[in-house]
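With one protein chain withheld, the remaining protein chains of the complex are depicted in position.
Up next, subunit A:
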């Protein structure tokens, strides 16, 4: 029979035995659909000690602004799982997120800022 779940075997070196999907209660996509792989995340000053290790690892990465893609890359977690976990932390008030990556109607001022920034590099 074919498996259709993430079996977490990338984590085997760390001795992890619980599939990651259990940590997100089987959620397969974030409820906050504005979360993008470039969305910036920062930890709020809330004691995370009650959280499970996997969530605390995310909080530890968010002392400064960081993107969801970077969290996934540093913690070796698949993107969708990372997104869902950030979403859970957001709902529970442990983190705050920055403005979503540019919306459909792009903000001209931001693009001008980016252009000036690139020219300065």
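Throughout what follows, contacts are C-beta pairs under 8 Å (C-beta built on N, C-alpha and C of every residue); 3 or more make two chains touch, one makes a residue touch a chain; residues count from 1.
Basically, contacts and distances are computed from a predicted model.
A.B. asks: So one subunit is absent here. Using its UniProt record, which name fits best from "GDSL-like Lipase/Acylhydrolase family protein", "Carbohydrate ABC transporter permease", "Beta-ketoacyl synthase chain length factor" or "ATP-binding protein"?
C.D. replies: Listed in its UniProt record, the absent chain's protein name reads "ATP-binding protein".
A.B. asks: If the hidden chain were put back, which residues of subunit A would touch it?
C.D. replies: Here the touching residues of subunit A are 2-6, 36-40, 42, 65, 67, 69-70, 72-74, 76, 78-80, 82, 98-108, 110-115, 117-119, 121.
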